[in-house]
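For this depiction, one protein chain was excluded, whereas all remaining protein chains were kept in their positions.
After this line comes chain A, so read on.
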Amino acid sequence: MKTLRSTTSPDWRSALRLLPWGLSALFVGYGFVAGGYPATVIGFALVYAVFVTGLNLFMGYTNQVSFGQNAFAAVGGYMSAVLTTTYQWPVVPAMGAGVAAAVLLALVIGYPTLRLKGHYLAMGTLAIGLITYEIAVEWQSVTQGYLGISGIPPLGVGSYEVTSDRGQLALLVAIVLASTFISARIRDSRMGRAFLALGASENGAMALGVDVARTKLLAFLVSAAFAALAGCLFVHVVGYVSPEVFGLHMVILGFTMLYVGGVGSVAGPLVGALIVSLMPEVFRGFKDYQDLAYGAALIVILIYAPRGLASLFDRAKARPRSADL
């Protein structure tokens, strides 16, 4: 009789699956204890974790390509920055408006753009990011161009503002956990199954009754909301925004984090964001060779964990033994 037997016992399997979360908790815990510089690095990593969680929904689950997520981060970030500094809105409603504006923009541009496929979709979304960047530079009466907007209030509710390193870190951890939970719930939902079916084969999904265009657009909107939230978080954590923050650099970093962490996995975005943010700091002592060491480390990771670091811990999944087949 052919049986499926695990190479690892069930207890170890569960433990291994928890390892990415444990390691992430370790890194974040270190940020809490150390404060200061490590807290800043971990804080940025957590902001990016939200951004990459959205990217993962669109790229990992539905297997579509978007090089334009920075556009939604920019819309969210700038909207929140302008509303809080120019119009003295409280932070939370301003962030809500930022996310809503980005989702609306995603709806307007997603409808025609998502008819594209493959390389054409990649080029189309790249153009969206570049156009948004140029608008941020040129619309100086609102964005102040390269001068940027400073004096953006920190995160907080009402008169309570979170200004300490550890306070901001705690808040960001809560937001990342909520984002990850939402991402996991989406994956296990009817909508998530449609995303995954679409990711496996558009024709196959269509044959199963999935409305491909609608599902693609939905994934795009949800990922835009995550990107906008990350943009809002960034401007309120740093207290300053300028166009460079949302440039092509953000897209490249997001992609790197997604692939290093593990595209399509729930833990991947967090693991990737933490590792990719921490690596340059670990190699900072190398001075002029910092980029060389960082690049080499990335290559090693992608050679030995081509599906991302989080996938290493999925090896405990049930796997058939040749002897049993």
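Following the convention adopted for this analysis, a residue touches a chain if its C-beta (ideal position, glycine included) is under 8 Å from a C-beta of that chain, and two chains touch if they have at least 3 such contacts; residues count from 1.
Please note the rule applied: contacts and distances are computed from a predicted model.
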If you look up the hidden chain in UniProt, what protein name do you find among "Gluconate 2-dehydrogenase alpha chain", "ABC transporter substrate-binding protein", "Heme exporter protein B" or "Molybdopterin-dependent oxidoreductase"? "ABC transporter substrate-binding protein"
For the chain left off this view, which of A:Ser14, A:Thr86 or A:Gln140 is in contact with it? A:Gln140
Based on the whole complex, identify which of A:Ser24, A:Thr132 or A:Ser242 touches the chain you can't see. A:Ser242
Touching residues of chain A against the unshown chain: what are they? 35-37, 40-41, 44, 137-138, 140, 145-148, 150-151, 234, 238-240, 242, 244-245, 249, 281, 284, 290-291
